[in-house]
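Each remark here refers to the structure printed beneath this line.
A single protein chain has been omitted; all remaining protein chains appear in their positions.
What follows is chain A.
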Amino acid sequence: MDGAEEELTAHQTALYDRQIRVWGVDAQKKLSKAHVLVSGLNGATVEFCKNIVLAGVGSVTLMDDRLVSEEVLGANFLIPLDEYANSNKSVAELCAQSLRNFNHMVGVSFLSGELSQMDGQFFDKFDVVVVCSFSQKDKILINEICRKRQKRIAFYTIDCRDSCGEIFTDLQNYTYMQKKGDERIERQLNYPSLEEAILIPWKDLPRKVTKLFFAMRVLEKFELLEGRKPGETSLADLPSISKLRKDLCEAQGLKESHVADSLLEKLLAAGKMEHPAVCAILGGILGQEVIKAISGKGDPLKNFFYFDAADGKGIIEDISVPSTVTA
């Protein structure tokens, strides 16, 4: 991910003119050397892929072996309807075909298989790993693999449940130059892993942490205990999830009303549905974050981002064990 010595070509300069005016030539060179893996191609990740392919990263590798269905098409604009009809191509292959046309300078490829089954060396090919719609167990597993590699691999999760969305970021130990007026000072951030973050006792968290954080943990736990895939829920699950919420909240020293019924209902009812506008917002935020992490420019998100179309707020939450909060 080190900046390249060679200059951008005339074509790159012409194509990237407007964004170079935003983040500079050095950032653009670093982008062109970065390799990004995306597993799970839903509305939010498709938006993200569009953004980073346009921005001009070195390569994007897609993983998603599903065949096209109504569910897949929901918020996906990369699959031309006439082409998939008679094909046995995977979602990853169809999306790769479209993305290649967005920017010929980006290497777009696809792989089949389960990311959680890949060995550590596989991950070394990438600078950034993004997973979408993974179970809590697999998210934690993949996060740990990334953390164990010698090179630093930035790890992100992104999930959209209808009008609500969550992004998690782990940049491990991340050093960057922060702009303070005209000065630049070196800043270091220490990120907890996903497992560390969600194991922090709830009562130790600031009182104003968005309720969505807790609701998403209840939902993930529910899916885990019931052996459901992410989003395999419906309103019929409300009684059992309410009970789980009560147990979890009480075990954490919080009242069960801390996570409102209406919020749980909304997330259960959403199932696998994605709100395309919310996908665009989440994919946009994640795109910016990945560009920041690669280029070392700008304050990166630490470590959760939430959006809910109901109130329109896009919130950053720092859920870290106290020792990692301070730089």
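The working rule: a residue touches a chain if its C-beta (ideal position, glycine included) is under 8 Å from a C-beta of that chain, and two chains touch if they have at least 3 such contacts; residues count from 1.
Everything that follows uses one rule, which is that contacts and distances are computed from a predicted model.
Colleague: Refer to UniProt and select, among "SUMO-activating enzyme subunit", "Dolichol-phosphate mannosyltransferase subunit 1", "Dynactin subunit 5" or "Protein involved in Golgi retention and vacuolar sorting", the name of the complex member that is left out.
Modeller: Listed in its UniProt record, the absent chain's protein name reads "SUMO-activating enzyme subunit".
Colleague: Which of these touches the unseen chain: A:S69, A:S87, A:N101 or A:S234?
Modeller: That would be A:N101, which touches the missing chain.
Colleague: Since one chain has been left out of the picture, which residues of chain A touch it in the full complex?
Modeller: Counting only chain A, the missing chain is touched by 7, 10, 13-23, 25, 43, 47, 50-51, 54-56, 74-82, 101-103, 162-163, 273-281, 283-285, 287-288, 291, 298-299, 305, 307, 309, 311-317.
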